[in-house]
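As you look at this complex, bear in mind that one protein chain is not there, while each of the others sits in place.
Up next, subunit A:
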Amino acid sequence: MSAGTNLAMKSLGSDDARIVDLSTSTLRELNGALHALNATNETLWRVLNPRGLHAIAAGVDAPVTIEIDGHVGYYCGGMNKQARIVVNGNAGVGVAENMMSGSVHVTGDASQAAGATGNGGLLVIDGNASARCGISMKGIDIVVKGSVGHMSAFMAQAGSLVVLGDAGEALGDSLYEAKLFVRGSVASLGADCIEKEMRDEHRALLAAKLEAAGLAGEVDLGEFRRYGSARTLYHFHVDNVSSY
C-alpha cells in the first residue's frame, strides 16, 4: 500500500473493502493510490461521496474492484485497464472513455460519449446512454439496457454496441467495422450504416455480450436487429459526395 499519508480512508482488513471518502480525501489522493497498486491484496475499493467529481478512477491498471457509491462526473474510469469499476449512480460525459480492458458498470444513466474510443473491456449501462454512445469505439463492448441517443457509434471502428432499447438519429454514421445490435427502434441510420443479416455467428456474438453483461437468458436474441457498415465510403468517390 503506497497511498498518500493524508488519505482519509480505512482498511477493514485484508478481505474487506478499502474505503475512500471523497468528502474528506481528494481525487488526487484516490487516483494516486489506485495508480500505485501493483500486486495488491487490496482488491476491493469503495469510493464514497463522489459528488459528481471528474476523472474518478481514471487510469487504473490493476485487477481490482472499485465500487463508487453515487453519481460521477466526466471520464469516470477513463483509460481503464484491468479494473472492474461499478458506479452506483449516474455517470457524466465520457464514462470509460478509451478503456483498454476490465469493465465499467453504471447502474443509472450515462451522459454523452459513453465508452468513446474504447479499445477493449466491457461497459454496461443499466439505464440510458445519451448522444454519441460508443463514438469512435475501437474494440470495446458496450451493452446499454435502456436506449442510446443520436449519433451513437459514430465512426465506430471495432467492437460491439448492444442496445436493448431504442437508438436515436443517425446510428452508426460513417461506421467502420464495429457491430451494432439494437432490440428496439432506430430513429434513423447514419451515412453508410445499413441493417445486415443476423447469422448464427452474430447471434453467438450477441449472446456472449449479453452473458458478459449478466443478461444470459433474459433477452430474446430474435428481437435484435444487426447493423453494420455498407463499406461504400471506404474509398472516396465523387458519386458518393451526397452521402457526406
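One rule holds for everything that comes next: a contact is a pair of C-beta atoms (placed from the backbone, for glycine too) under 8 Å apart; a residue touches a chain by one contact, two chains touch by 3 or more; residues count from 1.
As a convention for this text, contacts and distances are computed from a predicted model.
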{"item": "Record-based protein name (UniProt) of the chain missing from this complex, from \"PadR family transcriptional regulator\", \"FMN-binding glutamate synthase family protein\", \"RNA polymerase subunit sigma-24\" or \"Carbohydrate ABC transporter permease\"", "value": "\"FMN-binding glutamate synthase family protein\""}
{"item": "Option touching the unshown chain, where A:132, A:179, A:209 or A:226 are the choices", "value": "A:132"}
{"item": "From A:116, A:129 or A:205, residue that would touch the chain that is not displayed", "value": "A:116"}
{"item": "Positions on subunit A contacted by the hidden chain, ascending", "value": "27-28, 31-32, 35, 54-55, 58-59, 61, 73-75, 78-79, 81, 93-94, 97-98, 100, 112-113, 116-117, 119, 132, 135-136, 138-139, 154-155, 157-158, 176-177, 234-236, 238"}
